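One structure is given below, encoded as structure tokens.
The complex appears here minus one protein chain, its other protein chains still in place.
Right, chain A next:
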Amino acid sequence: MQIQLNGEPRDLAPDLTVAQLVDDLGLTGRRIAVERNEEIVPKSEHGATRLADGDRIEIVHAIGGG
């Protein structure tokens, strides 16, 4: 399946969870937030949330700004 990840297309194995995606990206334990199709996916639900073809995923973090 293919999703949009931070605005870029990305091919993934089917039935991947948000937690697995985060882990594959090396972001487990990092201070991040995840949005799926413009809805927040709370950390507590990363393990139970399965991605679907066409999902638009945003993974964000804090950076310097004023």
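Note that contacts are C-beta pairs under 8 Å (C-beta built on N, C-alpha and C of every residue); 3 or more make two chains touch, one makes a residue touch a chain; residues count from 1.
In the analysis below, contacts and distances are computed from a predicted model.
Think of the chain that is not pictured: of "NADH dehydrogenase subunit M", "Aspartate carbamoyltransferase", "Thiazole synthase" or "Amino acid ABC transporter ATP-binding protein", UniProt labels it "Thiazole synthase". Where chain A meets the chain that is not shown, the touching residues are 5-7, 25-27, 30-35, 38, 40, 42-43, 58-66.
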